[in-house]
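One structure is given below, encoded as C-alpha cells.
A single protein chain has been omitted; all remaining protein chains appear in their positions.
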Amino acid sequence: MTTVKIIGATGYGGIGIIELLLQHPEVDLKALVAREEIGKPLSEVYPHLTGFCELPVLAADDPAAAAPTDVVFLATPDGVGMSMAKDELAKGAKVIDYSGDFRFTSTEAYADYAGRLGRNTSHGAPELLGQNAYGLAELHRSKIRQSQLVGNPGCFAVSCILGLAPAAQAGLVAPDSAICDCVTGVSGAGKKVSPTFHFPARYEQMNAYRLSGHQHVCEVEHELSTLAGREFRITFTAHVVPTCRGIMSTLYGDLTKPATEADVIALYRDFYADSPFVRIFPSSAAIGSLHVRGSNFCNLVISVDPRTGKLRIVSYIDNLMKGQAGSALQNMNLMCGFDETLGLNRPGMYP
Amino acid sequence: MTTVKIIGATGYGGIGIIELLLQHPEVDLKALVAREEIGKPLSEVYPHLTGFCELPVLAADDPAAAAPTDVVFLATPDGVGMSMAKDELAKGAKVIDYSGDFRFTSTEAYADYAGRLGRNTSHGAPELLGQNAYGLAELHRSKIRQSQLVGNPGCFAVSCILGLAPAAQAGLVAPDSAICDCVTGVSGAGKKVSPTFHFPARYEQMNAYRLSGHQHVCEVEHELSTLAGREFRITFTAHVVPTCRGIMSTLYGDLTKPATEADVIALYRDFYADSPFVRIFPSSAAIGSLHVRGSNFCNLVISVDPRTGKLRIVSYIDNLMKGQAGSALQNMNLMCGFDETLGLNRPGMYP
Amino acid sequence: MTTVKIIGATGYGGIGIIELLLQHPEVDLKALVAREEIGKPLSEVYPHLTGFCELPVLAADDPAAAAPTDVVFLATPDGVGMSMAKDELAKGAKVIDYSGDFRFTSTEAYADYAGRLGRNTSHGAPELLGQNAYGLAELHRSKIRQSQLVGNPGCFAVSCILGLAPAAQAGLVAPDSAICDCVTGVSGAGKKVSPTFHFPARYEQMNAYRLSGHQHVCEVEHELSTLAGREFRITFTAHVVPTCRGIMSTLYGDLTKPATEADVIALYRDFYADSPFVRIFPSSAAIGSLHVRGSNFCNLVISVDPRTGKLRIVSYIDNLMKGQAGSALQNMNLMCGFDETLGLNRPGMYP
Partner (left out) sequence: MTTVKIIGATGYGGIGIIELLLQHPEVDLKALVAREEIGKPLSEVYPHLTGFCELPVLAADDPAAAAPTDVVFLATPDGVGMSMAKDELAKGAKVIDYSGDFRFTSTEAYADYAGRLGRNTSHGAPELLGQNAYGLAELHRSKIRQSQLVGNPGCFAVSCILGLAPAAQAGLVAPDSAICDCVTGVSGAGKKVSPTFHFPARYEQMNAYRLSGHQHVCEVEHELSTLAGREFRITFTAHVVPTCRGIMSTLYGDLTKPATEADVIALYRDFYADSPFVRIFPSSAAIGSLHVRGSNFCNLVISVDPRTGKLRIVSYIDNLMKGQAGSALQNMNLMCGFDETLGLNRPGMYP
C-alpha cells in the first residue's frame, strides 16, 4: 500500500483529497497535519467521516507529522510548499503541492507570476524548479509520470486551459483576442468564513470580483503561450454565484480562419483522444455544471458564432474535483504508476 | 386616479406590475385578465396578496375585460400584443406591451427580428409601427412621454444596452468586438414549470443555453447601432444560475483609443446624469446583483484591462424590475406625466 | 416629522428598521450609531441604499450620537439596552429595545429569564421595569400606546405566541402538552459570520441546534401563562435550514375538549379581529413562508388531528419583519399615535 500524508488536511482542499483517498484501493492514509483543530479526530471536524477516518489532526511540529510517507499532499497556500517540499523530497516522498509555488518550472516564470501579484519574486526553493511538473495531466502526462514534485493547477486555470488548449495549439484563435469569462461556486473560496460568503449575503448574490487581476491568469497564459508557440494574452473575469460546487467558463476567441462547429469538435476530440476525463459536446447538448459535480470530468461544449467569427467554448468542471483534489489524485496515480483513473472513475451525484 | 388593466396578470410579469401598482399613489387597478385561474380572486393565486388584491381573474372574452381603462399592460408573449393593441388604443388607452411586438418602429426592423427567430416576418399591426416607442427610458425618455404605445424592452437587452450605450455613442469600442456574457436568475424564464427549473435539477446547476442565438440580441444591436451611427454586432451568451432574481452581464469591447477607468466613469456619469435609476461604480466597489434586488436600479461597474486594451462593464439589474415590471411602470409614469420615479423610488430588500 | 436614532445600525436588525423608516412618511432619520464601520456613509456598508441613505455611521461616543431624538431604536444585544435606555428616556425619547432586557416587566420575571441562560439575574435598570411594555402589539396594544419603553419580542417568540395565544386563553390545550417545533432561515442569526452559516456548509444543511434550551422559551411561557391563567410549559426545538428569511413554527397541543378545525378557525379569527397583521387560513390552504417574506404578516394555518386529539397550528412570519424590524415599527407607530400599519402595509415580494 502507498502511504500518504496530508498537510493542510482540514480545509476543503484537504478534505477533498481525503474523501478520495479513503476509497482508493492502493492507499493507506497515515497522517493529517493542519494549523487548527489540533488533536481532534478528523471525524469530529467533519462528522460525515464518522467511522471512516478517526486519525487525529497533528500540528506541524508534532513528531508524528515528520514520519516519511510515499506521497505527501501539500494542500496549503502560496509560500508553504516551497518551504516544505525539499525536506519531504529528501525523505523519498512524491510531493503534490496545491499552490502556485510549483506551477512554473523556471525562476523567470515564477517571478512573472509573483510579480503580477505584487509579491516577492524570489522563489524559496529555486533548485527544485525544473524538476517539477505542471500538474495538468491532459497536457503533461509523461512529465508528471516521471516527476517527484508536481504543482497542482488552479481551478480556474484547469477550466480555461482545457477549454482553449486545442484551439491554441492549432492556431485557431487570435492570441490576444481570448476572453475567459468564468463563474464559480462558493466552495472555490475555501472553508474560511467571510462576509461575502455568509449565507444571507450570498444566496441571491452574483458578482464579479478581483477586476484588477486574478492569480490564475498567469498559468493560463503560460500554458497557452507554450501551446501556441507565441505569446497568448487573455482577458479574464472571475464571478461568483450561489452554488457550492462548479466552475462554468465561457471562453471566446476570434477565429483566425473559417471553421464550423463540426470542425472544432473534431479537433477537440482528437486532441483529447487519450484523456479519459474530458468529454466534448455539441452546442445543442443540454450540459451544465451539475453534470460534473462530484466527478473529475471536464465537459466542453463547442460552438461557433459565424456572424461575428468567434469561437465559443463553455467549459464545466467541479472546482473541488478536477479543479483541485481530483486532479491531485490523478497526478498521484500517474506519479505512482497506477491507472490514471484509479479511484476517480465515478459519475458524480445527481441530483 | 389613473385606471389600469393587466392582460396576462398571473405570470411573473403580471404579478410584478401588480405589486408595484398596488403601492402606486395615482393608480386604481381595475381589471386582471389571464388564460388560467379564471374566476379566482388574485389573492388565491398569489396568497401574499391576501388583503391587498381580491380582484377576480377574468377570461379574455369576459365583458368586464373589455371595459376601457386609461392604461393597459400587455404582459403577454410575442404575437398577442399586435392583435390587441389597436383595439385598446382605439378605446383611448395608453398601452405598454412586454413582448417583442412593439420594440421596433419599422416593419423592416421587425422583419429582421422575426426572421432571426424563424418566425413570420409580417407584423400583425404594421400601421402602429412608427407611433410606438422603444421603452428604455434612459434612451428614449422624450419619445415615450409622447407615445400611446410602448414596447417594453427585454430583460437581457436592458442590461446590455445600458452597459454599452455610452461607449457605443462615444465610439469608444470597436463595433464588432463587443461580447455580452450574461448570467440570469431563474425567474427570467417566468412562472411556467420545466424540468430545467425544477428545484433539484437547478439548485447546483449553472449552464449556458440557446447557444445558437437569443431573441434579445436583435434589439441590443439595433439600439447600439443607432447610438454608434454604424452597424454594431455583438457576440451574446445567455447563462442561467440558481438565483431567483438578477441579471449580471459582463460586457467586453476592444477600446478604439486609450482610456482609463476614470475616463470611462466620467463618460458614463455624464451620459446618465438625468437618469435616476442608473448608478455608476468604480471597479473597486463590491457590488453585486443582491444590491439591486427588488429595485428598479441598474448598477454599472466600470473597468479597463490595459494589458489587452479592453473595456469591461459589469451590469446588474433585477430582471423582474428594471428588466420588466419596473421599466414598465417607469414607462407608464412618463406616458401619464407623473414623476418618472413615482412608486419606484425604493432601495430593494436586503438581505 | 418624528426624529429617529438607531443604535446598532449596521446589523440586520438595524438595516431592517432603516429600510422601513426611509419609506415611512412621518419619519426623519437623524443618526446611526454602531461599533463597526465608523465614519462610513451607510450606503458604503449597504450599497443597495446608495442614494437613499448617506448618513455616516457614528461611534457611540461621538457627540452627534448623543443628540436627542423623538424615538430611539436599540438594535443591540442583551445588556446594552439596560445601560442606555434610562439616559435616552431622560432626554424625552421613546425607546424600543430589541433584546431581552425589556421583555419582562418585573425583576422576578427578568431573573427567571436571565437565570435560565446562566447569566447575572440582576437587571441593570430595575427602576424601569413596570414602565415598559412587551412589544407584541396583538396582545399588548393599549399598553404599548401608553409606554415610553418597549421590549421588542424575540423572533421565535412572536411566531409561537401568536400561534398559541387564542388556544391558551380559551383553555383549549393542556398547558404542559405544547410542543413548538420551529424552523428558521439563516438571517435569524444576524450578520455575524460563522462556520455554521458559511454558504458551502449551509446550502444543503438542515439541523436542530441549542437542544439544551433557547433564550426565547421564557417569554413564550410567560405570555402564554398569563393568557392561560396558569403555568404553561412548552417543549421547544429550534432548527435552521437554507433559506434567508422566514420562520415556520409547527405548534402542537393536546386538545382539552373536542374541537373541529372550523371551531378553531372561528376562535382564532375572533381573537385577531382587530389585528391587521394576522391572517388565518384553513389546513387546505397552500401557504408557506414565501407568502410573508418582506411583509409584517403572520400567517396561521389551522388543523386538528382527530385521531390523536391534537391541535396543530403552523405559524409563518418573516423573522426580520414581524419577527424584528416590522414589529419594532408597529410599536413605534402605536407609541407615536400613528396608524398601526403606517409604512408597513405592504404585501412583500414574490417570487
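Each chain gets a letter, A, B and C, in the order it is written, and its residues are counted from 1.
We take it that a contact is a pair of C-beta atoms (placed from the backbone, for glycine too) under 8 Å apart; a residue touches a chain by one contact, two chains touch by 3 or more.
Computed from a prediction, not measured in an experiment: that's the story for all the values here.
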**Message:** Given that one chain is not shown, which residue among A:Pro166, A:Gly294, A:Gly309 or A:Gly323 touches it?
**Reply:** A:Gly294
**Fill in**
Among the options C:Gln146, C:Asn207 or C:Thr260, the absent chain makes contact with C:Asn207
**Fill in**
Where C:His123, C:His216 or C:Arg245 are the choices, the one touching the absent chain is C:Arg245
**Asked** Which of C:Thr226, C:Thr256 or C:Ser303 touches the chain that is not shown?
**Response** C:Ser303
**Contact footprint on subunit A, counting only the chain that is left out** = 12, 15, 19, 22-23, 46-53, 187, 203, 244-245, 279, 281, 285-287, 290-295, 299, 346-351
**Item:** Absent-chain interface as seen on subunit C, which is shown
**Value:** 176, 179, 181, 183, 185, 196, 200-201, 203-209, 211-212, 233-235, 237, 239, 241-246, 248, 250, 252, 283-284, 286-290, 293, 301, 303, 305, 307-308, 310, 312, 314, 316, 351
**Request:** Spell out, residue by residue, where the missing chain touches subunit B.
**Result:** 12, 185-187, 191, 193-195, 197-204, 242-244
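To be clear about the criterion, only the chains that are shown with their structure count from here on.
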**Message:** As a quick test, compute the distance in whole Å between the mean CA positions of subunit A and subunit B.
**Reply:** 39
**Message:** So the centre of each chain is just the mean of its C-alpha atoms; given that, what is the distance between subunit A and subunit C in Å?
**Reply:** 46
**Prompt:** What whole-number Å value describes the gap between the mean CA coordinates of subunit B and subunit C?
**Reply:** 37
**Request:** Mark out which residues of subunit A touch at least two other chains, giving numbers and ranges.
**Result:** 185, 200-201, 203-204, 242-244
